[in-house]
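Before we start, here is the structure in question, set down as structure tokens.
Every protein chain but one is kept in place in this view of the complex.
Each chain carries a letter (A, B and C) given by its place in the written order, and its residues are counted from 1.
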Amino acid sequence: MKNIVILGASGYTGAELVRLLAGHSGMRIKALSADRKAGLEYGEVFPHLRHLALPRLCKIEEIDFTGVDLVFCALPHATSQRVIKALPIHVKIVDLSADFRLRDPAEYQKWYGGEHAALELQKTAVYGLTEFYRNEIRSARLVAGTGCNAAAGLLPVLPLLKAGVIDPDEIIINLLTGVSGAGRAAREGMLHAEVSEGAHAYAIASHRHLGEFDQEFSKMAGREVKVSFTPHLVPQNRGILTTINVRGAAEAIYTALQAHYADEPFVYLLPFGQAPATRHVRGSNYCHIGVVAERVSGRVLVFSALDNLTKGSSGQALQNANIMLGLDERLGLEMAPLFP
Amino acid sequence: MKNIVILGASGYTGAELVRLLAGHSGMRIKALSADRKAGLEYGEVFPHLRHLALPRLCKIEEIDFTGVDLVFCALPHATSQRVIKALPIHVKIVDLSADFRLRDPAEYQKWYGGEHAALELQKTAVYGLTEFYRNEIRSARLVAGTGCNAAAGLLPVLPLLKAGVIDPDEIIINLLTGVSGAGRAAREGMLHAEVSEGAHAYAIASHRHLGEFDQEFSKMAGREVKVSFTPHLVPQNRGILTTINVRGAAEAIYTALQAHYADEPFVYLLPFGQAPATRHVRGSNYCHIGVVAERVSGRVLVFSALDNLTKGSSGQALQNANIMLGLDERLGLEMAPLFP
Amino acid sequence: MKNIVILGASGYTGAELVRLLAGHSGMRIKALSADRKAGLEYGEVFPHLRHLALPRLCKIEEIDFTGVDLVFCALPHATSQRVIKALPIHVKIVDLSADFRLRDPAEYQKWYGGEHAALELQKTAVYGLTEFYRNEIRSARLVAGTGCNAAAGLLPVLPLLKAGVIDPDEIIINLLTGVSGAGRAAREGMLHAEVSEGAHAYAIASHRHLGEFDQEFSKMAGREVKVSFTPHLVPQNRGILTTINVRGAAEAIYTALQAHYADEPFVYLLPFGQAPATRHVRGSNYCHIGVVAERVSGRVLVFSALDNLTKGSSGQALQNANIMLGLDERLGLEMAPLFP
Partner (left out) sequence: MKNIVILGASGYTGAELVRLLAGHSGMRIKALSADRKAGLEYGEVFPHLRHLALPRLCKIEEIDFTGVDLVFCALPHATSQRVIKALPIHVKIVDLSADFRLRDPAEYQKWYGGEHAALELQKTAVYGLTEFYRNEIRSARLVAGTGCNAAAGLLPVLPLLKAGVIDPDEIIINLLTGVSGAGRAAREGMLHAEVSEGAHAYAIASHRHLGEFDQEFSKMAGREVKVSFTPHLVPQNRGILTTINVRGAAEAIYTALQAHYADEPFVYLLPFGQAPATRHVRGSNYCHIGVVAERVSGRVLVFSALDNLTKGSSGQALQNANIMLGLDERLGLEMAPLFP
């Protein structure tokens, strides 16, 4: 039984980790931190988990890391790097913030501002896209969870660049996301009255996950790749849907995806011509990918759907933690989606 | 490993059973029926479950019941009684329809119309409210799942009648329910455009679950009890919330609930003064109950929240099936609620 | 053409006033204040109104009240009383806050805390429930808009107390409300992820609008009346539905409502046996009332539905302003509800 600590457990990704760990046979939660809510029972902060026997929320400095195998760090970026830097060397870390995703310090500064406080660690961090970095994750001390939108865009496109079956200069990603990706902090724009019954694009041509797209797409293609990426907010709590317009041959694209994901436990390629829906992966660690030929010759539509809190962050984090600790990577992650 | 068949697997309660059984260590699905969708892969009907290895949908008459231990019958009422009557005697049955809930044939006729086609079976059926009929369920061949609204009203009130701490003539139940209780059949009134962004009362003073209230409340009180019951439809997919106005002493009421539910694995009494929310039980088998004193002396508010598709139907059905088959009744049912 | 000022125009009730005044033939907006957003174009704060020609948002102290006929004050309570106290004597005022609703200073202190800063004004304020105070409103300088929940509960019940057709000690009000009543301020509990897909009771036995119920019900009954009142939050933006359980004769109750509302332009009594829905009054100034007999003899269900931002606050405010300024009280208020 591995001992686990969750830092920053009062946000949605923290709660999702607790939900997943509640059904995990190989890990137990030793401590849960949340600075401003230290002292509270976890069920006071997240009443849906009140039936679980959990340690009270505490401050990070109160945690005894002796015997702790792995820390999930669900703190805000910038805070995360300072906290992780100070963790004892024997603990492994899965970071859910943006702090260790970008390898180039200049890119970090460009997208997140300010200087990085843990440059040495940043160099050693492994990018947490399991399906592409599994070997590196196995031996890593620090794994950087991907952005949820980044995961949703990378999973369907990376195999296509790898196989060389699409034009790298013509990748147009439209993305729909729900509200939980914005976290639990109170913001006017995330009020029910502002979000429900509407849809709009946001962070147009400037979303921070572009940094991850640029890094991973360019690395895979062996040349600079700059995608067009437009995220939209739609009234759902969980779920990301990407609609990706590419140039290539539909059959070659489908084959490349099939080849890459044939043995993956959580990425599921739909029959050719079918498109996924966010409601069909809600609450699960599955990512559904679909391919449909456009009526315009030479264009193909590739789609992906995943749950931003699960495969897009906490589920991915747990999958990586399983690998880092030598466990079956599917442990705690095989619950079916919740529909309706 | 017990062999299970689900009849009527193309509706929401059928899909919920499949979801729950996917995580069950002691049962395997041997057949899934759905007359009009016979021949289809289950994942074509419910794409959220497409990752599961499941038998194709078939017609009931195609099923070989040899070696089958238990049948979940998720057919519409009236159909259910005819199908169950014809099942081989060695299979145990959990029926999710209304057909075997009412012991008095006259009551059945009053609330559902038409004559009952399986009166002999009806006499032997056990009412499936686990927390009150566990012993009878253990040795039953046929268990009749409760109405989802009935479960939500019975669980908080029955212990109060049992303990004699409320006035049986002053029970006023207001109930809020989501749309999945109405099933997957296409109906104008359940369209997104009709349901979202609104709320209204329905089946006022005439809801069929009144038959179950009358039967169970009167039986427990040892005299006729007729509650006032007003259900409302609110725009959520899953979840029932009851707000029950009773006359009695708050402390005695709280104590009676505490006594009855102290050892129950799925009914959770909140700290005194707190009220539950449907979102905190979504997708789980938990029922949360709360007690709050009214400002008007002598009146008390009792609340319950449960997921109509889980504790209100398919979860309850599985809990009962576990008991009938001699398994741990919690098997397959301990997943945490999904929030947000 | 009357000159109008709206103080506190950056909240939802302010925006609703602007929406209604945009279609009003007898009033024009002279100034819009919003302290923290002073200097902004109104369309920057509420893009749905960007097509209107409106003055920029300003600070209150920048407003020249010369020639101003009436001020709508949509400020938070406590602030409102201080601002209104300082307004020049020639302007009429419709206050949408809670500051002038309660006539007894002790009651104000009990429900809102702190001492009232404008006790003299409080004495002269008229309670803004148009259908019961129309004559007083006609000659008032200061009208206090009712609470939105209060309006929804008072309209169906006051005529019954007036006619003496119900037992004043057995009034049980259950109420469902949407999120816009909580305003536009960012609060965790009003986030889409927290509100959608769920329902719960709040402010149980302690909601501030109880002060208004106590005052108005007791006054009408000529004795102390204390109702049981339980509000619930449901995932809709606009709309309040009340379900009121009373003791009395259904026919007498229906007749009393018919008598009181026969000539009212905005209160609509449904045919006997029908219940209203919030979606059928959304965006309008109409209040729908319905009466249904309970199956339990001697009990009756009375329902009301209104839009909390229109008939529950800004629409009511405009109706009162029309009366105060000698205009047709229906001006600017006859738009049909928006459905779906």
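The criterion applied here is as follows: a residue touches a chain if its C-beta (ideal position, glycine included) is under 8 Å from a C-beta of that chain, and two chains touch if they have at least 3 such contacts.
Note that the structure is a prediction, hence the values are computed from the model and not measured.
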Candidates A:V83, A:A182 or A:L210 - the one touching the absent chain: A:L210
Among C:P47, C:P105 or C:G222, residue touching the chain not depicted: C:P47
Residue of C:K2, C:K37, C:R282 or C:K311 touching the missing chain in the full complex: C:R282
Sole contact to the chain not displayed, among C:F65, C:Y112, C:F272 or C:F339: C:F339
Residues from chain C at the interface with the omitted partner, ascending: 12, 15, 18-19, 22-23, 46-52, 179-180, 196-197, 237-238, 268, 270, 276-277, 279-284, 286, 288, 334-340
Absent-chain interface as seen on chain A, which is shown: 172, 174, 176, 193-194, 196-202, 204-206, 210, 226-228, 230, 232, 234-239, 241, 243, 245, 275-280, 282, 292-296, 299, 301, 303, 305, 340
Residues belonging to chain B that touch the chain removed from view: 12, 178-180, 184-188, 190-197, 235, 237
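Here is the rule we use: only the chains that are shown with their structure count from here on.
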Centroid-based (C-alpha) most distant chain relative to chain C: A
Whole-Å separation of chain centres (CA-atom averages), chain A against chain C: 45
Whole-Å gap separating chain B and chain C, where each centre is the average of the chain's CA atoms: 39
Computed distance of Cα centres, chain B from chain A, in Å: 36
Sequence positions of chain A contacting 2 or more other chains: 12, 179-180, 196-197, 237
